[in-house]
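Note that one protein chain of the assembly has been removed; the remaining protein chains are unaltered in position.
And then subunit A:
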Amino acid sequence: MDGLQHVLDTFFDLPLIFGTLPSLLREGLLNTLLLTVLASVIGLIIGVALASGLMSRHRLLRLPCRWYVDVLRGLPHILSIYLIGQGLPLAGITVFGSWTYGYAALAIGLMEGAYMAEIFRSGFQSVEKGIVEAARSLGLSRARTMRLIVIPIGFRRVLPALTGQFILVIKSTALVYLLGLATGQREMFAIAQDSSSNNASLSPLVAAGLLYLVITVPLTYVVNAWDRRMREGRPAVALPPVEAAA
């Protein structure tokens, strides 16, 4: 019985869990979502730019993009967050001043950009050659065809995969505690970890884990349903008879 009680105290200390929840929700959840959104926006912009570069006919443009993607996808996240999040201010590149959040979001965004680039590239390249040719035959330039046709179609096709990546960004935000966030800037993991250290119990981390699951599990199901719908097509909708309407 003592063994079981010890396990419960370590992981499921309910008073501690409920005691930590308010700050997890009020401060941690808000900061986690803010970091996720900032990093995702940075990742999206970098991802689209890199994907366009990866598909370029010009080697000088294509190769640096390929190297970027290979390097950032090949490094452990923890190392990239250290190198970018702490490295930039140390190297005197203080674009965000002392706003740790900015560096944290940039670090995750730069990493996610590499992953998103490959998602976007697959989406853009999935656009049928015939659709591109139809656009070009109407006199649209290569750049306009890319902007008006390929990117919008490709973007829709990779939305499920992008949402999946968004879930990974949520989880990646837990790593920014490494950068030493000030009180009020802490995301869910940082708050839970501080509480765990102060109370010699992992229960606050369990509480944080539950909150992560509350966000990520429904999103995962949404992504799966979305993906299924994209692959199988939309459910039939009642429309007037096709030839009769013509």
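Quick note on the criterion: contacts are C-beta pairs under 8 Å (C-beta built on N, C-alpha and C of every residue); 3 or more make two chains touch, one makes a residue touch a chain; residues count from 1.
By our rule, contacts and distances are computed from a predicted model.
Think of the chain that is not pictured: of "LLM class flavin-dependent oxidoreductase", "Na(+) H(+) antiporter subunit D", "Cytochrome c oxidase subunit 1" or "Polar amino acid transport system ATP-binding protein", UniProt labels it "Polar amino acid transport system ATP-binding protein".
Across A:Leu14, A:Ile93, A:Leu138 or A:Val222, the single residue that touches the chain missing here is A:Leu138. One of A:Val7, A:Leu30 or A:Leu148 touches the chain omitted from the figure, and that residue is A:Leu148. Interface with the hidden chain, as seen from subunit A, comprises residues 128, 130-131, 133-141, 144, 148-149, 152-153, 156, 233-234, 237, 239, 242-243, 245-246.
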